[in-house]
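Removed: one protein chain of the complex. Kept in place: all other protein chains.
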Amino acid sequence: MSADDARLALAAEALSPIDGRYRLSDPELFEQVSAFLSEEAFVRYLLRVEVALTRALSRRGLCDQSVADEIADAAQRVTPQAVWKEEQVTQHNIRALVNVLQREVSERARPIVHLTASSYDAMDTARALQFQDSAREVVVPALKELAAVWIEIARREAGTIQAGRTHGQHAVPITFGFALAGHVSRLGEPIEALERRAGRLVGKMSGAVGAYNAGSLFFDDPVAFEAEALAELGLKAADHSTQIVPAEYLLDYLHTAVSALGVLASAADDIRHLQRTEIAEVGEAFDERQVGSSTMPHKRNPWNFEHVKSLWKTFMPRMATVYMDQLSEHQRDLTNSASGRFYGEIVFGLAAAARRMTRVCKRLVVDRERMRKNFELTRETVIAEPLYILLAAAGHPDAHEAVRTLTLRAERERSTVRALLAEDAQLRPYLERLSPQQRRVLEDPSLYVGRAKERALAVCELWSVRLGLAGAGR
Amino acid sequence: MSADDARLALAAEALSPIDGRYRLSDPELFEQVSAFLSEEAFVRYLLRVEVALTRALSRRGLCDQSVADEIADAAQRVTPQAVWKEEQVTQHNIRALVNVLQREVSERARPIVHLTASSYDAMDTARALQFQDSAREVVVPALKELAAVWIEIARREAGTIQAGRTHGQHAVPITFGFALAGHVSRLGEPIEALERRAGRLVGKMSGAVGAYNAGSLFFDDPVAFEAEALAELGLKAADHSTQIVPAEYLLDYLHTAVSALGVLASAADDIRHLQRTEIAEVGEAFDERQVGSSTMPHKRNPWNFEHVKSLWKTFMPRMATVYMDQLSEHQRDLTNSASGRFYGEIVFGLAAAARRMTRVCKRLVVDRERMRKNFELTRETVIAEPLYILLAAAGHPDAHEAVRTLTLRAERERSTVRALLAEDAQLRPYLERLSPQQRRVLEDPSLYVGRAKERALAVCELWSVRLGLAGAGR
Amino acid sequence: MSADDARLALAAEALSPIDGRYRLSDPELFEQVSAFLSEEAFVRYLLRVEVALTRALSRRGLCDQSVADEIADAAQRVTPQAVWKEEQVTQHNIRALVNVLQREVSERARPIVHLTASSYDAMDTARALQFQDSAREVVVPALKELAAVWIEIARREAGTIQAGRTHGQHAVPITFGFALAGHVSRLGEPIEALERRAGRLVGKMSGAVGAYNAGSLFFDDPVAFEAEALAELGLKAADHSTQIVPAEYLLDYLHTAVSALGVLASAADDIRHLQRTEIAEVGEAFDERQVGSSTMPHKRNPWNFEHVKSLWKTFMPRMATVYMDQLSEHQRDLTNSASGRFYGEIVFGLAAAARRMTRVCKRLVVDRERMRKNFELTRETVIAEPLYILLAAAGHPDAHEAVRTLTLRAERERSTVRALLAEDAQLRPYLERLSPQQRRVLEDPSLYVGRAKERALAVCELWSVRLGLAGAGR
Partner (left out) sequence: MSADDARLALAAEALSPIDGRYRLSDPELFEQVSAFLSEEAFVRYLLRVEVALTRALSRRGLCDQSVADEIADAAQRVTPQAVWKEEQVTQHNIRALVNVLQREVSERARPIVHLTASSYDAMDTARALQFQDSAREVVVPALKELAAVWIEIARREAGTIQAGRTHGQHAVPITFGFALAGHVSRLGEPIEALERRAGRLVGKMSGAVGAYNAGSLFFDDPVAFEAEALAELGLKAADHSTQIVPAEYLLDYLHTAVSALGVLASAADDIRHLQRTEIAEVGEAFDERQVGSSTMPHKRNPWNFEHVKSLWKTFMPRMATVYMDQLSEHQRDLTNSASGRFYGEIVFGLAAAARRMTRVCKRLVVDRERMRKNFELTRETVIAEPLYILLAAAGHPDAHEAVRTLTLRAERERSTVRALLAEDAQLRPYLERLSPQQRRVLEDPSLYVGRAKERALAVCELWSVRLGLAGAGR
C-alpha cells in the first residue's frame, strides 16, 4: 500500500471531516495547519519549551551550558510516538514526555529536565506558541491574500454601478467596488487584531499553583527567571497566573478569529445572493468537467460561498465553549481537558474559509451589464430620495410626505415620479431653486451614486497600506 | 512501518483530537463509532441506498431483478477510495459514486443506477441510517451499561447516609444511593427518547425539490414508490420534504443526545466535588503506576469526571449549529455542507462520555465512614427543619421564626438547638403533642432521612425494568 | 396622569424591549403572556399550589376542611405587592409569601400554611403550571392560527407554478402551495410536541432534598401524598426529584419551542427573499399611511419577516442557558436563580413571532403572473433533468454526461436544449422509446411539476385534521 493510499485509508476512517474530507480536498492547507496544531506539533512545542527552560537554568548556573546543549540535542531525537507509548503507562502526558526525554540524556542531565517546572508551565507555554505561530504563518497570510484579491476587484469595479440593496429591496445606487471595499474594511480590522492578539499570547513558568513555589527554592527572583525562560521563546508572562495562564488571552484571540469568520460569512451571503437566477450579477467560472448537480446538469450552484457560510455556522457557536472555559475552579480545574483541545479547529476553519473565498473570488465573473440592468429596474423610483431631500433643502415644508404621495400616485397611475414631477405646478418653485448639478441627478438617477467610487478607492488604498499589500490591483 | 505505526503517525498529524488523541486512547470506541459515522461508512450507506432503490425499481418493472442483483453485487466492489478519486474530477460526490458504480456494471444496468433519484435522496437517506444504526449499536448500549453500573451502586448504597447538599451547604440528609438513583432516573428518560427518536429518523426519495418530479415520469404513485424504496431500508418518509428531509427529525435526536450528555456532566460535577480533599466521600481506585500530577506525586485528581464535563462543554454549544441548520432557503440551500458533517462528532462525544463514566464508576470507591462523619458535622443544625415543621403541625403559630431564633442563639452561645430545646419551657407544650416516632427524629437527626432508601430502590427497579437491565446489582 | 400615560411612561424606562416597545406595539399579546408568566402571575400560581397543598393536608386529616377553605379564601386576598414588601425584610420570596398568607388566616390555620413543603415544592410546581397553561392558552393557539392561515394559502395556491430553488438557483418547478405545505408540515410536528411536552411538565412535593424527609414525619406514604397534592393541580410528579424537579422536562419543552421558532424563521427567510426586487413573487399589502423608509418613500420592506427571523436570533441562543441549567450540584445549587427567570421570554418570543407571521401572512399578496414569469426564465434549461432521466430510462448508457454536454452547448451557442435535441440524431432513438406523456413533459417543462399540487393538498388535509383546524381554507 502506497503512502498515499495509506493516507486515504486513514482519512476514510476519520470521524472529523477536517481529518477526512477536508484533509483530502485541500492537503496543502491541512499540512500547513497541522504543522502547528496537531498532536505531533504540540509535542514538538513542548520539547521547545523544555529546552528553553534548561537554557535558562544553565544561565542561572543550575547546570552547565553543556547539559542544556545535551538536552536540546536529545529533544531532536524524541518522537511523539515514543511519548505516547510512554503515556500508556504513566497516564500523564508531561510525565511521559519528561521520562522519554530523560532516557535520551546522560545521568547528570536527567534531573535538570523539567526542573522547577509544572506540567502546565510547559503546556500553556507550548499552546501560546502554537497559536502564535499558526496565526503568523497561516491565518494572517491567508486573510491578507483574500484582502488583496478583494482590493483588486474593488479597485477594478470601483465605478461599476449597482443597485444598493437594503432589506433585499433596491435602495439608492452604489458601485460594486464600493460594496466590496466594505468587506475589505471589515476584514482589515480583525486581521490587524489577530496579529496583535497572537503577539500578546502569554506563557508561564510559575509552577503548580502560580505562586512560584518551586522556583523560589532556587531563585530569589523567580519572576525574573520566568521572564528569562519565556524570552528564549519570544513570549511574555501574564502578571498573574495560577496553574494555568489566564484564559482571556486566548479567548480574545479566538473571538477575533470568529469575528473575522463572521465577516467572511457575511460577504459569502452577499455574493451568493447576487448569484440568484433572477439577479445573476456575479458568477463563478466553472471547470467544464465539473458537475453542478447530479440531476440538474444545467445548474451552477454557489456552493463555495455556501461552504464558507457553513464553516461559520460550524465554528461560531464554539465560542460558547471558550467562554465556558474561562471558569476554572480555584487554582484550576481540568474541565477544559477535552474542550481546549478543539480550539485549533477554529483556526483551521478560519484559514479554510479564507482560502476557499480567495480561490473562488479569483475567478469571480462580474456581469456589469446585468448590474446596470438590475439597477434600471428601479431607476425611476430611486429618484424619490434625492427629490425629497432637495425639495426639503429648497424649503418645502413637508417634502417627505409630498414625495411619498407622488410615489404612490406613480404606482397607481403606472407613471413615473419624474413624469408626474414635470407636470406638478406646486413643486416647480422648489425645483427652480436647485443647482444645475442637483437637477442633473433628478434627470439621471444613475448619477445619484454619491462618493461610491471615490470611497471604494480610498478604502482600498487605506487597507492596502495598513496590511502591507502594496500594489494589489492598482 | 507497521500498520500500527502508520496509524500512530497519521493520528499524530490529525487536527481533531477525536482522530488523534482519542482514537489512540480508546481505539475500540473509535472503531465502533467510525464504523457508522466515518466518510467510509457514509459511502457504504450511500451504496446501500442505491441498491435499495434499484431493488424497488425492479419490483416496479423498470428493470429486471437480475439488473438489481448485478448492481447489488457491484456495490460490494466499490471502494470509498475509488469514489473519492472520481470526485476529484466531478467535484460532486454523488455523481462520482454513480459514475464509479456504473463502471462496475453492464451497459444495460448502467442507466438504472440512481434512476429517478436526486443526490439528496441518497444522502439524506444514508444519513438517517448512519444515525439510526449508531444509536442502536453504540450510543444506547453505552448509556445502558452506565445506567446498569449506577443502578448497581445505587442499590448497594441505598441505605448509606449522606449529608444532602443544596448551595454546597449541608441540608437535611439523604442516602448516597438516593442521590445516584436521581442520575439513573434523569438518564433513563433520554435513553428511551434516543431509541425512539433514532427510530423516527426519515429518509426520502422525492427528487430534486421534493415534488416527485422525476418519479412522476414513471409512476402514477411516486409517493408509494418512495415508501417501498425506503421500506427496503427500514425507514419511513416525512410527509413533506424538499430537496432534503425536514431538519427537525435529526435536530430532535441530537437535542436528546446533548441533553443526555448534560445529565452525565451534572453527575460528573457531583462526583468530582465529592472527591474534594475536605469532603473525600468517594474516590477513584488508581493504578499504582499511574501519575496523578507531574510535580505533585501525591495527587489523585478526578480528571476522568472533569473530562466528562469537558466533553459536555465541547459538544453542548454545537446545538446552536444544528438549530441554525434548520434554516435553509426555499427548496434548500447548501449552507449546511460543512456544518452538517460535524454532527457525528456529537454522537462520538456522548458515547465517549458514557464509556468513560462507566469505566471510572466501576472502580468508584465509596467511603461510607467519611460520608457519615461529614453528615455528623451538621447533625445538630439539621434538626431545625423537622423541629420547625413539627412545632407548626403541633399548632405553634410562628414555628419558623421560633426555630430560626433558636438556631441563631445556638450559634451565638456555641450550644446546640437540641440542648436549648430541652430547656425551653415555651416550646415544651408543643413537643409533648408529638408522636414517639416524631420525637425520635428530633433525638437522632440521622433518622430524618425520609424515604431515601426506599425511593433509591424503587427508582432503580423502575428503570432496570424500563431499560431491560434485569439483574443489575440486585 | 391617566393609566395609559402611566403605562407609557413606565414602558419608556424599561430595559427589555419586551416590556418596552413590544408591550406597547402589541398590548394584547403582552397581556396574554403576562397573565401566565409575569412575576404577578408567578405569585398567583404559588398561592394556587399552597392552597392545593392544604386541601391535600385536610384530606389526610392534618387539618379540618374548614381550615383549607379559610386558606383558600385568604389566598384570594394576598397581593403580589404585599409579598414583595415582605420580601424586602425576609430576603426570601417563599418565606415572604408564607408570612403574608399566614397573616390573613386565623391562628389555628397559620401553622398549616406550607406545612411539610419546601420552597421549591411550591416554586417548581408553580413554574410547571405557568408553562403548561401558557402553552395551552397562548402558544399552541397562536401557532395553530398560523398553521390555518398557511393551510388556507397553500390550498389556494396548490396549483400555482413556481420555480423550485436550490442554492438560490432555479431548479425544477414546484407550486407555491407545495412550498407552503412544507412549512405547514414542519410546524405541525412541534405544535403537537409542544402540547405533549407541556402536558408532561412535572411538579413536586418531596421536600428540601427530594427524599420526602418532612413528609415522612406525617405520612407512611409521602409519595402517595405528593401525587394527591399535585393531582389537585392536574400535575404529576417525576419519579425522582431533589430540591428541584429534573431539568429535562422543561428543557424538552423549551427545545421544542425554539425548534418551532426555527421553522418560522426559515419560512420568514423564504418569503422575504421572494420579495426581493428582482423576484417580487409575493408582497405585503401596505397601509397607505405607512412609511417604508424615512429617506426612500418608495420602499416596501419585508420588515415583518425580518423581525420574525430576528426573534429567532434573539431566542435560539438562549437554549445554551437552558442546557447549562441542567447542571446543578448535588441536591441543587442556585446558579439558575437568574437564568431560569428568563425562560418565559422564550415563550413570549415564539408567540410574538407566530402572531406577527399570522398577521402579515393574512395580507400576503401572491403575484401568480410573476411566479410564472420567473419560472419561464429557466424553462428551457430545466428540461435537462427530465431529459437525462428519460434518456437513461430509455437505455442511454451515459445520459447525464450527454445532457450536460448539450446544456453547455446550448449556453455557448445561445440556443436551447430543446432546439438542439430536435436536431440530434444520436439521441433520437432513445426519445422514440418514450411514452407520449413523457414526451409531453419535454415539450412543456411546466408540466414537469411532479405531484406538487396533490402533495400540497394532501399535506394540508393531513395537518388540518391532526391539528383540529377543520375547514381552514377548503
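When the chains are written out, they are named A, B and C in that same order, and each has its own residue count from 1.
Everything below uses one rule, namely that contacts are C-beta pairs under 8 Å (C-beta built on N, C-alpha and C of every residue); 3 or more make two chains touch, one makes a residue touch a chain.
All values reported here derive from a predicted model rather than from experimental measurement.
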| item | value |
| --- | --- |
| Which displayed chains the unshown chain touches | A, B, C |
| Residue touching the undisplayed chain, where the options are A:182, A:203, A:302 or A:340 | A:182 |
| Absent-chain contact - pick from C:195, C:345, C:385 or C:454 | C:345 |
| Omitted-chain contact residue, chosen from A:265, A:311 or A:431 | A:265 |
| Which residue of A:115, A:377 or A:408 touches the chain not shown here | A:115 |
| Listed residues A:285, A:365 or A:393, member touching the removed chain | A:393 |
| Hidden partner chain, residues of chain B it touches | 163, 165-172, 272-273, 275-279, 288, 291, 293-303, 306, 320, 374, 377-378, 381-382, 384-385, 388-389, 400, 403-404, 407-408, 417 |
| Touch residues of chain A, complete complex, unshown partner | 62, 95, 98, 107-108, 110-112, 115-116, 164-168, 171-175, 178-179, 181-182, 184-186, 189-190, 207-218, 222-223, 238-243, 246-248, 251-252, 255, 258-259, 262-263, 265-266, 269-270, 273, 312, 316-317, 319-320, 323-324, 326-334, 385-386, 389-400, 438, 441, 448-452, 455, 458-459, 462 |
| Chain C residues touching the omitted chain (full complex) | 5-21, 24, 30, 33-34, 37-40, 80-81, 84, 89-92, 94-95, 98, 114, 117-119, 207-208, 214, 272, 287, 289-296, 301, 303, 306-307, 309-311, 313-314, 316-321, 324-325, 333-342, 344-345, 348 |
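What we mean here is this: only the chains that are shown with their structure count from here on.
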| item | value |
| --- | --- |
| Mean-CA-position distance for chain C and chain B (Å) | 25 |
| Where chain A and chain C are represented by their mean Cα positions, the distance between them in whole Å | 34 |
| Computed distance of Cα centres, chain B from chain A, in Å | 33 |
| Contacts with two or more other chains, residues of chain C listed in rising order | 165-168, 171-172, 273, 320, 385, 389, 400 |
